[in-house]
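Apart from one protein chain that is not included, each protein chain of the complex appears where it belongs.
Chain naming follows the written order as A and B, and within any one chain the residues start at number 1.
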Amino acid sequence: MQKITIRTRARQELVDITGEIEEVIRKTGFKNGLVNIFTPHTTAAVIVNENYDPSVARDILNTLEKIVPSSGTYTHLEGNAHAHIKSSIIGSSRLIPVQDGKLQLGTWQGVFFCEFDGPRTRQVWISFLKEE
Amino acid sequence: MQKITIRTRARQELVDITGEIEEVIRKTGFKNGLVNIFTPHTTAAVIVNENYDPSVARDILNTLEKIVPSSGTYTHLEGNAHAHIKSSIIGSSRLIPVQDGKLQLGTWQGVFFCEFDGPRTRQVWISFLKEE
Partner (left out) sequence: MQKITIRTRARQELVDITGEIEEVIRKTGFKNGLVNIFTPHTTAAVIVNENYDPSVARDILNTLEKIVPSSGTYTHLEGNAHAHIKSSIIGSSRLIPVQDGKLQLGTWQGVFFCEFDGPRTRQVWISFLKEE
C-alpha cells in the first residue's frame, strides 16, 4: 500500500488526483490488476468523474451542498455533520482497473479527492490488487 | 479484463446486465474470487439492487431525478450536469463475490447499468480479482 498526502485549500473542494495516482503506479512498477483509492477520513470521499471541464466538479459540489446543506440542523455538534453525510453517500473509495501500468479510465474520467471539511492535510491510500 | 457493450434506449434508464455478466464469467471459466463491474463513462453508473419487480428500478430513477433534476440550473453547459452528479453519487463500479463460477448475489439482487444521459452505446468492463 502506498500513501499520498493532499493539502486542500477550501472548506469544500474536489481535487483532481489522477496525476498523483498515475505517478505512484509508475514508481511502484505495478503493471496489471486494479488499484483501490481509499481515504481514511470521515469527512472526505473519492469520486471518479469528468476532470476536463471544471464546471462538472463545481456542479457536483454545489448539488451535494443543496442535498445536504452545511447550514442544516444536525445532532452532531462539531459543525461538520454535512461532511460526514456527504462522505457516506459518495463513499470512501473507488476501485479502478490498471493495464500495462496505466489507469484504465474512460476518455473523460479522472479521480477526485473530495474535501467536505477543509482546508486540511489529507491522506489517500492506494492498494494494488491482483487480477486472475 | 473483459468488455461488454450495451445499447441504451432512453435518456435515463436502468438496464439489467446480470445475465451478460454471468455469461462473461461462464465464458472465461473464472471460478472463485470477485468481479469488479466498472463503467468508463462519466454520465453512467452501476447499481446492485432488486431486478425482480421492475417498479424498483423505476423508483430509483425517479427519486434520483427528484434529488438531482435534469432541468435544474448547473454551470456545466452541455445539459447533462445532472447525469455527472448522479454518476458520482451512485459510483462507477460495484464489486461482487463469485463462487464456483456463479455471481454471489442475494435472492433479489441483480446488476444494473445506469444510463443517465442516453440513449448511447456504452461499455462495461469486468475485472476478475483473486481471493486469498
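Here, a contact is a pair of C-beta atoms (placed from the backbone, for glycine too) under 8 Å apart; a residue touches a chain by one contact, two chains touch by 3 or more.
Quick caveat: nothing in here was measured; it's all calculated off a predicted structure.
J.: Given that one chain is not shown, which residue among A:R7, A:R26, A:K102 or A:K130 touches it?
T.: In the complete complex, the chain left out is touched by residue A:K130.
J.: Determine and list the chain B residues touching the chain excluded from the picture.
T.: Interface residues of chain B facing the absent chain: 34, 47-50, 53, 55-56, 58-60, 62-64, 67, 89-91, 94-97, 99, 104-109, 129-132.
J.: Could I get the residues of chain A that touch the absent chain, sorted low to high?
T.: 1, 30, 33, 36, 38-42, 67-68, 72, 74-78, 81, 84-85, 87-89, 91-93, 95, 123, 125, 127-130
One rule holds in what follows: only the chains that are shown with their structure count from here on.
J.: Hey, how far is the Cα centre of chain A from the one of chain B, in Å?
T.: 20
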